[in-house]
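Left out: one protein chain. Kept in place: all the others.
The block that comes next holds subunit A.
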C-alpha cells in the first residue's frame, strides 16, 4: 500500500486538531490548563470503556454489555457495602461477577457460535434485569464513607492529574503492551483479521474469544470503580443512556475497523480526544441538547461510512461467519 493512503485515524486526528485549533482561537478560556483537564476528565471513563471495546472489536467481536456490566457489578458492590459487607470483600464479589459475565458472553459466542452483537445485546438486558431484580433495589447507590483509597481514586491527583485521567492513561499503556508485546495480543489481531486462517494455523480460537470478553468485562468493572469514585456513587440510569453508543463512537471514530484485525490503543485515544473536544466545545458554545445529539450521530454515521470506504468488505470478509458484524 502506498504511503499516501489516507488512514481514518489520520483523518480523525486531523479533524480533532482542526477543531481544537478553531475552538482555541474562537473560544475564550478554551486553551487553559483547567479547561483541558476538565475536557479529558469528562471523557476518561468513556475512554476506559473504549479500550475494552477496542480490544474486542480488533478481535472481530463487539461487547454491547459493557455498560450493563459496569453499572450492575458496581451497584451490587456499593449496595453490599452499604449493607455492612467490608468494602474490599464486596469488591471481590463484584470482580467475580464481572468475570462470570465475560465468561458467559464469551462461551456463547465462541462455542455456540451466536453472533457477538446479539449475544452481548441480550446479555446486557439479562445482566441489568437480574441486577435490578435480585442484587439491588434503589437505582442510585452511594459510596460508603471512610474508605480512604477509594476517595483518593475519585478526588486525588497523580502527577497533578485527576485520578480518572491517570487511570485512563495507565490502562491505555497496559492494553497497548498487551496488544503489541504479548502473544495473546498478536493472536487477537490474527483471529480478528481472519479467524478461519488463525484456526487452521493452530491458534486456540475459541478460548481466545472467551478471554477477550472476560477482559472487556473486567475493564468495564474497572471503569465502574473509577466512575463510582469520581461521582461518589453509581446511577443505574447510565444503562438507559446512549453511553454504549458513545463508546462505539470512540472506537469506530478512532479508526478501529468493525471488520476486525486493525487498529490499536492509539485509535481509541484519538477517538476519545475528538469526542472530548467536541463535547467540551459544544458545551462552551451552549449548543442545545437536541442539536448536540444530532451532531454526534451525524459524525458517527460519517465515521462508519468512511470506515466501510477505507476497509471495504470483500468476498473474504463476507464469507466468514465468526463475529463479522
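Keep this in mind: a contact is a pair of C-beta atoms (placed from the backbone, for glycine too) under 8 Å apart; a residue touches a chain by one contact, two chains touch by 3 or more; residues count from 1.
We take it that contacts and distances are computed from a predicted model.
Per its UniProt record, the hidden chain corresponds to "Sugar ABC transporter substrate-binding protein" from the list "NADH-quinone oxidoreductase subunit NuoB", "Sugar ABC transporter substrate-binding protein", "NUDIX hydrolase" or "Cytochrome c peroxidase". Interface note for the absent chain: among A:89, A:182, A:201 or A:240, the touching residue is A:240. The set of subunit A residues touching the chain not shown comprises 27-29, 32, 34-35, 38-39, 41-42, 132, 137-140, 142, 155, 227, 230-233, 235-238, 240-241, 279-280, 283-284, 286, 288-290.
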